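Of the protein chains in this complex, all but one are displayed in their positions.
Let's look at subunit A:
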Amino acid sequence: MKKVLLASSILALSAGLSGAAQAEVKLGVILGFTGPIESVTPGMADAAELAMKEVSDSGKLLGGETVVSVRGDSTCVDSAAAQAAAERLITSEGIAAIMGADCSGVTGAIANNVAVPKGIVMVSPSATSPALSTIEDNGYFFRTAPSDARQGQVLSDIAMDRGIKEIAVTYTNNDYGKGLADSFQAAYEAAGGKVSIVVPHEDGKADYSAEVGALAASGSEVLAVFGYVDQGGRGIIQSSLDTGAFGSFLIADGMTAESLLENFGDSIDGTVGTLPGTDSPGAAKFLEVAKSMGVDGDGPFRAESYDAAALILLAMQAAGSTDSAALKDKMLDVANAPGEPIYPGELAKALEIIASGGDVDYVGATAVELIGPGEAAGSYKELLVEGGKYTTVQIR
């Protein structure tokens, strides 16, 4: 008898709590606040929370709900810890949807084992592994970052346009590197190119001469490096230059950073790289909006994070509910044409249009266009190193 009483009082209490929570919508922000990308994630979380604040301040979401951010740590590398964090946010915090996660491995783990089984919408701003396009997501998983399958295609196009018919490939031995190398190889070979050798490299080693020796033995003139600029990628390039094995490189987003030029200057002239980016006015508007709210919007994946949070909230408005099962079907509607184009800082306007039965096309900071399994189509800048500086050749 006592037990029944206890159970029913707990039930009543939790019902009361969830009733109280209706005045605010909780969004989970699950990013690697500790771990290998801990320097990047605070800026991403700030950008996502910027969109939430914009919506709360407008007072127009579902008749005036405020949005509250609940942060969780994905660690970037530890799947068990990331799942536990997601589990906690869903069951004890009662979040409506997840903005996250960041690295491809933990994102897949949370989606497969927590978010999809529990029916919670999840929008990742930065997981780019092609494997995530084909997971069994029942329509709950989205990303505002393009799949690396797209980047592989772009890299292959660049190589072909520059007349590179044969190439050696090295990648960092993880989900990101492997996925990108595979998609590049598939696209490149389909276009008639020849990949002479593929050598994975481990990050955090002191010496890459053996890897470079094997790569050089292939006889190719150009080396594709799909790795990290502060890690093995730099070691590979250093060792290639030292031994005279390669002089120019094809690099992907993990390598195309300023610190690459700080290290190598004009000794890697002729290197071409890709970096996610557009010439859409949304990017500049996002920087402006962020600045006016006291947040620095200039940094990796911050614009994508803002867009991820904004999309979730607009879809809620369109669904007329915070229920993930309902809002998941509205994501593509609000993200894509037709409709009024919406840029950063115009979320209030968008909420209004949706509330009055209109249609919006969320462009956002990164010119979001969700395709196929709910991921960004993705545009990339083609950057060429000339005289020790990056110059943008074109947008692809």
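One rule holds for everything that comes next: a contact is a pair of C-beta atoms (placed from the backbone, for glycine too) under 8 Å apart; a residue touches a chain by one contact, two chains touch by 3 or more; residues count from 1.
Quick note on the criterion: contacts and distances are computed from a predicted model.
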Absent chain [UniProt protein name; select from "Aspartyl/glutamyl-tRNA(Asn/Gln) amidotransferase subunit C", "4Fe-4S ferredoxin-type domain-containing protein", "ATP synthase subunit c" or "Branched-chain amino acid ABC transporter permease"]
"Branched-chain amino acid ABC transporter permease"
Touching the left-out chain: which of A:204, A:294 or A:338?
A:204
Only one of A:34, A:113, A:173 or A:321 touches the unshown chain, namely A:173
One chain is left out of this view; which of A:116, A:216, A:287 or A:334 touches it in the full complex?
A:216
Could you please point out the subunit A residues that touch the chain left off the display?
173, 197, 199-202, 204-207, 209-214, 216-219, 235, 242-245
